[in-house]
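Removed from the display is one protein chain of the complex; every other protein chain stays in position.
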Amino acid sequence: MDYQDIFASACKEIQSKTSHGKVADYIPELAKVNPEQFGVHLETVTNSGFSFGDASTPFSIQSIAKVFSLSLAYELVGERIWKRVGVEPSGTSFNSIVQLEHDDGIPRNPMLNAGALVISDILITQLDNPKKEFLEFVRLISGNASIDYSSRIASSEKEMSYVNNALINVMKYFNNINNDIDEVMDFYFHLCSIEMDCEVLSKSFLFLANKGKLTTTGEKIINPSKAKRINAIMQLCGFYDQAGDFSFKIGLPGKSGVGGGIAAVLPGEYTIAVWSPRLNKQGNSVRGIDFLEQFTTMTKHSIF
Amino acid sequence: MDYQDIFASACKEIQSKTSHGKVADYIPELAKVNPEQFGVHLETVTNSGFSFGDASTPFSIQSIAKVFSLSLAYELVGERIWKRVGVEPSGTSFNSIVQLEHDDGIPRNPMLNAGALVISDILITQLDNPKKEFLEFVRLISGNASIDYSSRIASSEKEMSYVNNALINVMKYFNNINNDIDEVMDFYFHLCSIEMDCEVLSKSFLFLANKGKLTTTGEKIINPSKAKRINAIMQLCGFYDQAGDFSFKIGLPGKSGVGGGIAAVLPGEYTIAVWSPRLNKQGNSVRGIDFLEQFTTMTKHSIF
Amino acid sequence: MDYQDIFASACKEIQSKTSHGKVADYIPELAKVNPEQFGVHLETVTNSGFSFGDASTPFSIQSIAKVFSLSLAYELVGERIWKRVGVEPSGTSFNSIVQLEHDDGIPRNPMLNAGALVISDILITQLDNPKKEFLEFVRLISGNASIDYSSRIASSEKEMSYVNNALINVMKYFNNINNDIDEVMDFYFHLCSIEMDCEVLSKSFLFLANKGKLTTTGEKIINPSKAKRINAIMQLCGFYDQAGDFSFKIGLPGKSGVGGGIAAVLPGEYTIAVWSPRLNKQGNSVRGIDFLEQFTTMTKHSIF
Partner (left out) sequence: MDYQDIFASACKEIQSKTSHGKVADYIPELAKVNPEQFGVHLETVTNSGFSFGDASTPFSIQSIAKVFSLSLAYELVGERIWKRVGVEPSGTSFNSIVQLEHDDGIPRNPMLNAGALVISDILITQLDNPKKEFLEFVRLISGNASIDYSSRIASSEKEMSYVNNALINVMKYFNNINNDIDEVMDFYFHLCSIEMDCEVLSKSFLFLANKGKLTTTGEKIINPSKAKRINAIMQLCGFYDQAGDFSFKIGLPGKSGVGGGIAAVLPGEYTIAVWSPRLNKQGNSVRGIDFLEQFTTMTKHSIF
């Protein structure tokens, strides 16, 4: 299918609408961003790309990075990873403590904050130099050696991390955190602080559209079965308590972050990254979701 | 792709394994079935079919019928149906009352019992002769004029319907049931009592693999966007609190019933119906899930 | 202590204030009452009584009758009654289904609707002619042979009983209801339909202030230990999710009803019944609570 025209037409239509929603303000650094920005990049598995708007402006990818940490941890640890974190959607908001308490410290899925903290704990155990090696992994899959943590954002998160502190303490109580709490939190904050622009972000997800291999070099990142399973997890758990709605309207596996970014995957075809800072009450980008709904409706192409 | 060999090989492998799990016993009639039965039928959108085992033995499709009632109601009422029932996965078991109470009588999704009761209420309002017209709809999509309700099963359900009674009373309290409680319950019990064999069941789902049209006559049942959305709902909500696990292992939208049946869809390709009465603790067929995992792993083909 | 002056002064003070709150409207019959009425009666264990205002106007005692059914069932069945209903406060509203589902069908306490339904089920099993014999018991403890059910109120409740239907169905599912659901509901609605005025109501509670004996004839209704325990249950569970606040402000065991009545007990001293139809959001009489707070503050006398 030729995406270029549909892509351009969907971009213009969304940009012409008045935007609504609120920029994330619980992290001081995120609140400073210009809320009117809007960028998109689509990259096919055959390495064609289309950009629109602020597609080259770096932003804080926040929770989208949970897909990268899951991919690396899953490849390192294999199926026994699921003893420590589930694969079921939660039906509650991203930072809910309630279900965690009922499930004896096993988070429902790795896309929730609690689950991403467990994945962070696993990576700290597995890696000699966790922050450095994780960054190398992200640079590898994105094909971009300049990707880095933002220490400014990481520090900003640390100041407002009461709910994450609560979550990790509950899991430590249930013996589902093996490393020092402060070390896990530090890794997690760095992970969430990574900055990318839409083009780099869409390229970073391409291995998930390509059965686990880089489209550029053919290098295997994870095996096809794991790529399929990560897509399945994104489909059911990637948008917190809006997962059903996103799946219903857009029909692609994907992941959002409170920085306003969304990355989505049409397996075998393309990845798409969209960014616009205003969020709806579930914490997902309003314009990002509007654009993806428009685009997939026009292409008549989804996983369903 | 040529499914025939993989199909045959997956069937044999599953049948050779010892089966475990328990036949549903909360409904007296269901408890009487021979637990060792196992049947599968795959039907492609080009109307090729492959059968194995007890694929021609009728069984009680139970909750799988919720997909049929949702399809008809959605076509009749359109998008305003979502004011009365959500599209989010629930994270709880199929008959949980807890979330219903929190969400002011709006069920989380139409695959939960509560949601299917609301859909039944909508059909009663929309149809002049609800039970008759619904049956005609099921006969149309299955291409089989002999499909019928089992009054034996419907009566058997009625005797043990305490939780469903509780659910419908809570929703009536919240004004989300418009018709008489007994009439809605009677319709719901009939709906769940429909009997089909695997071949007929897989053919009944083909319109969902074919953008809403019958593959035989080309007749439009629902529009493509609605077919996509029903698949999305099955993907996230079709297996109760095993939805994530099913999506993760198998990667197809589908729906299970406590009679031991499962119907699944690979959009654009095929539908598959599998039946084996022994259930796991989430109420899904043990052998059905094992078979579908085996089959999709061998075909290396899913929506992801 | 001489209560007369304090009583009169507290009555006047409350009556002089503007009343607020809303009359119960979920039962059509209750909504018809004049909301400005206010009556009080205090009766000592030495059979002195003081009345004020509308103390001789009969009203629907509603949930206050749960104390009578508990007293009779407890006397008939003894301590094994606590296998079917707990004695812990619930922390939730009177008709919550949530906790019931978590506790496997055992209601938290007999003052919740669910608990009173279990007590009704026990009485139906224990008594040959449940409605007749229960009425005789109430006539005995009140010393008033004209007390009766209001079939008007009982029918009115029946029409709006969705939540109670939900509760009893959940308990039936968990095997904690032995008799026919309709029979238990009919008994429960009759129980709640009893009408009394403040004077009769306060006299009906006197055996709980007098170690289980009637103050008039000395006849034993229940033994002292059971009277103490019923008072303890009222203290912790008599005002739904306002139990702590009532205990804190007033410091007497008591029970409220959505008809606007409250009966309270100072063991060894007196009982007091107050009635005023406007309710707060927890379903308790606004003026009733204001009066009792005023009165116990002035007497400086409570159980604490």
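A, B and C label the chains in the order they appear, each numbered from 1.
Going forward, a contact is a pair of C-beta atoms (placed from the backbone, for glycine too) under 8 Å apart; a residue touches a chain by one contact, two chains touch by 3 or more.
If you're wondering where the values come from, they're calculated on a predicted model, not measured in any experiment.
**Student:** Of the chains that are displayed, which are in contact with the missing one across the whole complex?
**Tutor:** It touches the following shown chains in the full complex: A, C.
**Student:** Return the single residue from A:Leu140, A:Leu167 or A:Met234 that touches the missing chain.
**Tutor:** Touches the omitted chain: A:Leu167.
**Student:** Which one, C:Leu135, C:Ile221, C:Leu236 or C:Leu292, makes contact with the chain that was left out?
**Tutor:** Of all options in C:Leu135, C:Ile221, C:Leu236 or C:Leu292, contact with the hidden chain holds for C:Leu236.
**Student:** Identify the residue among C:Asn169, C:Ser247, C:Thr271 or C:Asn284 that touches the chain left out of the display.
**Tutor:** The missing chain is touched by C:Ser247.
**Student:** May I ask you to list the residues on chain C that touch the chain which is not drawn?
**Tutor:** Residues in contact with the chain left out: 86-92, 99, 108-109, 224-225, 227-229, 231-233, 235-237, 241-245, 247-249, 251, 253, 267, 297, 300, 302-304.
**Student:** Kindly note down the residues of chain A that lie in touch with the hidden chain.
**Tutor:** Touching the missing chain: residues 96-98, 101, 162-163, 165-167, 169-170, 172-173.
The rule we apply is simple: only the chains that are shown with their structure count from here on.
**Student:** Roughly how big is the turn, in degrees to the nearest 5, that lines up chain A with chain C by CA atoms?
**Tutor:** A turn of 180 degrees brings the C-alpha atoms of chain A onto chain C.
**Student:** Counting residue numbers used by both copies over all numbers at the interface, does the chain A-chain B contact come out same (over half shared) or different (under half)?
**Tutor:** Mostly same residues: over half of the interface numbers shared.
**Student:** Measure off the straight-line distance from the CA centroid of chain B to the CA centroid of chain C, and report it in whole Å.
**Tutor:** Going by mean C-alpha positions, chain B sits 47 Å from chain C.
**Student:** With chain centres taken as the means of their Cα atoms, state the distance from chain A to chain C in Å.
**Tutor:** 55
**Student:** Averaged over CA atoms, how far is the centre of chain A from the centre of chain B? Could you give it in whole Å?
**Tutor:** Centres of chain A and chain B (C-alpha means) sit 32 Å apart.
**Student:** Send over the residues of chain C in touch with two or more other chains.
**Tutor:** In chain C, no residue touches two or more other chains.
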